[in-house]
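Take a look at the structure below.
Removed from the display is one protein chain of the complex; every other protein chain stays in position.
When the chains are written out, they are named A, B and C in that same order, and each has its own residue count from 1.
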Amino acid sequence: MKRRDFVKFLGVTPGALAGSGSLADAQERLFENLLRPKQQDPADMWVVHQTTCTECPAGCGVLVKGREGRPVKLEGDPDHPINRGGLCMRGQASLGRLYHQERLREPLARGADGSWEPISWNAALDRISNALVESRGGSRNVYLSSRTTGSLAQLLDEFAASLNVERLPDLELFSYGALREAYDVLFGRREVPAYHVEEADLLVTVGADLFESFISPVRFARHVSEGLEHHLDWYHLEPQLTMTGTNAGHRIHLHAGSEQWLLAYLLKSAQPRSPLPARVLDAVPDVTIEQAFARTGVTPEQLQGLVAAWDAAEHPLVIAGGVSTAHAGGLPTALLAGLLQESSGAIGNLVDFGEAENYDSVGTPGELVDRVVDLASANVGVCFLSRLHTLAPVAGLQEVAGSAVLTVGLTDFLYPPTEACDLLLPISHSLESWGDVETYRGLTSVVRPAFTPLFDTVAEGDILLHLMAAPGNWEDYVARQWQAAGADVEEQPFLERPTRPVSTRLRAAPTADRLASSWTPDTLEEPVLAFSPSVRFFDGRSQVISLLNEIPDPLTAVSYGWALSISEDDAMMQSVEEGHVVQVSALGSEDFFPVRVHPAFDFAVLSLGMEHAATAALPIDANTGELIRCIGGVELGRVRDSAVLTVLSGSMDASGRGVLPNDVHHPPGVEAHEPGHEPRRLYPTPEHETYRWAMAIDLDKCTGCSACVAACYVENNISIAGPDEHRKGREMSWIRIQPYLDGDRPIEFMPVMCQQCGNAPCETVCPVYATYHNPDGLNAQVYNRCVGTRYCANNCPYKARRFNWFAGQRPEPMDLLVNPDVSVRPKGVMEKCTFCVQRIREAKDHAKDEDRIVLDGEFTTACAQSCPSGAIVFGNLLDENSEVYRWAHSENVHRILEGLGTEPAVYYLRQDNRGDTGHE
Amino acid sequence: MSDTNRRWEFEDEHEFLEKLKELVDQGTPTERLDVITPIPVPATEEILKMKRSPLRFFTLAGALTGLSLGFAFTIFTVMDWPIITGGKPLVSLPPFLIIAFALTILLGSLASFAGFLILGKMPSISKIQNPIEHENMFIIMLEDEAAQ
Amino acid sequence: MSSPRAYFEKLEIDVLAAMGKPSIGYLIALAVSATCFVVGMGLWGYQMLFGMGVAGIRHPVGWGVYITDFVFWVGIAHSGTLISAVLFLFRAKFRSRFNRSAEAMTIFAVMTAGLFPLIHLGRSWFAYWLFPYPNQRELWVNFRSPLVWDVFAVSTYLTVSAVFFFVGLVPDLAVVRGRAEGIRKKIYAAFSLGWIGSAKQWIHYNQLYIFLAALATPLVISVHSVVSWDFAMSIVPGWHTTIFAPYFVAGAIFSGTAMVLTLMIPMRKILKLEDHINIGHFESLAKILLFTSLIVGYAYAVEFALAFYSGHTFEIAHFTYRLLGDYWALYALMVFSNVLLPLALFVKKLRRNIPFLFVLSIFVNIGMWLERFVIIVTSLSKEYDPYSWGTYVPSMVEVGITIGSFGLFFTLFLIFTKVLPVLAITEVKETAL
Partner (left out) sequence: MKVLRLIPYAVLFGYVGAAAVGLVVLLALRSDGGVGPDQPIAFSHQIHAADLALDCTHCHQTVEVSRFPGIPSTDVCMVCHEFTATDRPDIQRLTRLHNEGRPVEWIKVHSVPWHVYFTHKRHIKAEIECTACHSDVTVQLPVRQVRSFDMGMCVNCHRANGAPTDCWTCHK
């Protein structure tokens, strides 16, 4: 989408939305929307405007693409400094939150029998006001929310001040407690700095899951992929396998809880660029290579290799985080990482406090526990719980909330915290309300309403203002804040303020003391239970979105439900098999987990998705107040029964089938692609006049994050199959991430969609011409001509075709989330990737108006657009200047199963410029 | 029962054939003789000097029509709206041959059947209403001249 | 023997007796099979209402029991034309004892088979799109698709077999006419088209019969070849092989002959036709069975030989899977019933042992059904891309519809035994002399 295409969004009267009939029929809907008075814009015009994604705290900029008064697609804002066009699967799927059937639609009050009963807004707000008035008599009011920044944080403070409400520290499961504590000790800055990965030439990440949930995954994905351009060398050390780990050039497994030993060894063995004070160095134990090996399990060769790389690098950058800073050894790990950054001179440039993430208001679970203890004695009047999907991490919080005179939940779903509430105020989705987000110092992005609220919901800001009886509404408030900053909230999508460089000085004394005091010699007893970051659910808040459950977790390949992933050896030793439902000693006795046996996982590590941490009461690290995500000495309990996991992958072994682009995968029988040496064929391959649409995918850049999959679902009205169908292998996704275990890396990810073959086997066998080769080289599928023989799917070697076994279910209001340019397929027809033909059609239409052919980069497919690391390019293969042409004619190009002579239009690149690869 | 319109019935095929031969040798015009047999008796054909059935021409005509129609139709349709599938040429004769073959057989047999009905003057209303039952006898009938 | 006429009369009386008042057992059989059929159709309706998903077929196994049934029934259909046309050209006398019911079987089997392509369609209600009918869009069917070849081959086969069947019936209908009374007499008279058996009719009749036989013989070969090409023309490992046409044709005749035995052995008893169909006739069928079984067994071996000799990764992987993979048990049972068990027919005693032949024929029916199932399902469940591997288990709907198809077949056959002479009276007379 280009700047000039933007148009100011025109709101739609709710009337036009109400009772839109069969949404499969674009025409009918269109007509209703034309009924709107004073709307002279053509109804097929995309109405695009810029806002900010609030699905996680990263705060990526998004373009909301609206049609007929409804947002139907989110895309990364190419101009936004954080994501530059990319958007993760959570962001793509967040429309599923907006249109979710179970979203709260009106204020609810706890009835006499404890059930929820509707209540009017006025009644609800009056109840709160009265309760606040009554509370004057000595009882304390508290306000707890998830991370809050920008104008809302401002307003909250005012609200707290004016109504004598204590604002508790914001609750985040990822509070970065260890990092902030460490930087506080080291430099007196209790902050999460910006890590400029793109400027480093050596990246050493210790447990930091850059691509899943660490600070800003999309930005890291982009920066690492930029780094790969200039041969960034990347060592990733972690106790349990993560998606990030699978992408690192050197992925090294170390014993959980031994990170501080490794970093101590590195600190002592590497040449410091800026020497550290003696007393600090003295506080760091001397670690011989043997000790390091004994503690961490990292071989001496690997250790020496790491040190050598560190010394050789010009701009080395070490980042500790994730699981590695979330255990008893978390603080020393973070401290040592900080010291390494200091000694390598990274502080101030690669590690930048000037653009520190805004976590001012966020407290650690530890802090909150203290506050709760304090509150437990007092009597609480009104307790506000805002935007919280769990209270579990903070022991006693649920009770305090329960004991309050009036507990008010501001939420969009019946998350567990609502059980403690007396009153529920449904808050608008960020696409329905104003706001802004200060992601890091120097960047504030606007949250703008894309359309009038779907239900009877109100923005949190308006609720607060009403309770404060303050003049003006929330929109004005935000606008005022921006005016104060000399910006216009209507015009600017985001505001970048110049940040002044922050001078930091290492505080030797406290560092030495804290290092000594917090040093824990012993590592965790194995087997260890680790809470892996989830690229799908973040900290569990996104699990309500059905689409995210539909897309398999790239790492475990399980789509629906929790799974306890363990290595094959562990399975053998614990004598459990895949699908066995077991207990885990460290967790609540009532929780059972189906076992996922995964050969790529490390020995003696059992891993659960972080979304489970949202329900379990995890222990808290005394040093940092952070949740402990690594628990030692766990055992598997009895096997209760057996379950069928929803694993769509038929086999993770691609050996010798010419699927993965690697010579290893070309045994005799599968022809390797030799340029200029085409296999002889009976007939000439079809000629194309102006266009031959093609796609190229750089597997070095692909991280497996599945953003493309989510984007495709939303763009193409793909229906959700559900767990039962998944167990039958009946997926509907047009593009899938195939995980393979026999590649160069722990897991090779391979995005596969319809390969738009030049000689498509599916076409010949269709009796009714429902699929054929179109003049632009596309393998067309005409839905309403299809009779459903499924012969094409049988004959597709890539198995890219999807059959509508049933009519797709779109529970109201999900039926509003329909791209009017794409048909909603009826039951009994075949469907598949079309290379987003609706976008091609639109682009060709524009081009024809200007009487030219479509230019390269003028548009792209949904998957390519969304890819955070820019691994996918799409374009016209006949245009020799096009990006896709360049990629398709570069070194190490491969097409899947080329030996079959299907002439696919999807090219896979793989140089593997990640240094010597391999699972170390 | 006049001498000029007589009917002989035999239980045994050989006696029947001898009688028939005798009649023909006597110079009875074959067109006045008709025989009815429970099973086909090829010998009667020589004795009565019957011509070989022209049914085969029906068959040939039908088969040829089918063959040409098969090719003509398939080629016409792909030309009528050219749609490329699987990189195969529009006019791909091997598959079309299968269609042509099927139609050859189909029209060939239908034509033969039609030929049988036409040549055998069937279905004949009169015979349906009052059929002649052979009751497993070999029957010779001599029609009188008036019948001609 | 006594005079031919005496025998002719006895034959006619016996055969017409078989068409007489139905026994209670017959009525029960009819009721049961009709019910199965109706239930099956009901399930089809259910499937159309809720979607293909109620069947067990899944991604990547897009074809399952339905196509298996289709191929199975088309296969059954083959013995009829074989016995009536091919054996006619070869002047095999024993044929006259079986050809009537075999031909009837053919027609009913094709009718049953014809249902399955419709049943397996995701949108059965648009099935007519498979026929090249003139339409306002001037859009035709894709004659390059094997499915369209099927449409032509199968419908041609049905028509030609029907004509052949009817032509064979004409003289016998005349016989029935001769012995029937009242309204039935009128009906049979009408259908016998005024056949009297005059030399003028016979001369054309004989010629017609030879031509029909001559045309039906290549047809019978072509039909199952075309069916086999549904698979052979694809690129699916395990399907894409040149031996399929002869392999399938042999298999078809094999299964068809087995079905003839399955039907004729009880029928002969129930309808008391022992005097006209004797052990010798069954032995000749057993020989066909043995012969075709050997061809089929050879084909099984060749499949593996081709795969492993080719050194083609996917072929080798596939056939290893077929032999040892998820469906190994079915494959083993199939080999046992189609190859090993029939070897017993080398023993003359067993060849002439009717109970054994009956049991064997049942095994062969099952074995041949399994053959199609194994070929279709194992090939699809592990194709090129390992990500898209998956195994298939039929659902109750598919099972029900399959049973329903047997219901239809037996219903039609039972009705046939009562309204038409189950022996080709005239031809038996002919060959008896």
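To be clear about the criterion, a contact is a pair of C-beta atoms (placed from the backbone, for glycine too) under 8 Å apart; a residue touches a chain by one contact, two chains touch by 3 or more.
Being a predicted model, the structure only gives us computed values, none of them experimental.
Among A:W519, A:W562 or A:Y783, only A:Y783 touches the chain that is left out of the view.
The chain that is not drawn here is touched, among residues A:M45, A:A484, A:M572 or A:V644, by A:M45.
Residue A:Y772 is the one among A:Y772, A:W805 or A:Y907 that touches the chain missing from this view.
Of the listed residues A:L276, A:V447 or A:V837, the one in contact with the hidden chain in the full complex is A:V837. Where chain A meets the missing chain, the touching residues are 24-28, 30-31, 34-45, 769, 772, 774-775, 778, 780, 782-785, 821-824, 837-838, 841, 845, 848-849. Annotation for chain C: contacts to the undisplayed chain at residues 135-139.
Rule of thumb we're sticking to: only the chains that are shown with their structure count from here on.
Distance between chain A and chain B, defined via averaged C-alpha coordinates, is recorded as 80 Å.
Per-chain CA centroids place chain B at a distance of 28 Å from chain C.
Separation between the centroids of chain A and chain C, computed from CA atoms only, is 58 Å. Residue positions 139-142, 144, 148 of chain C each touch two or more of the other chains. Each of residues 761, 764, 766, 769 in chain A touches at least two other chains. The touching residues of chain B, when paired with chain C in their complex, are 11-13, 34-42, 44-45, 48, 50, 52-53, 55-56, 59, 63, 73-74, 77-78, 80-81, 83, 85-86, 88, 92, 95-96, 98-99, 101-103, 105-106, 108-110, 112-113, 115-117, 119-129, 131-137.
Interface of chain A with chain B (complex): residues 681, 683-686, 758-764, 766, 769, 771-773, 903. Taken in their complex, chain A has these residues touching chain C: 648-654, 656-657, 659, 667-670, 725, 728-731, 736, 738, 740, 750, 752, 761, 764-769, 785-791, 793-795, 797-799, 802-807, 826-830, 896-897, 900.
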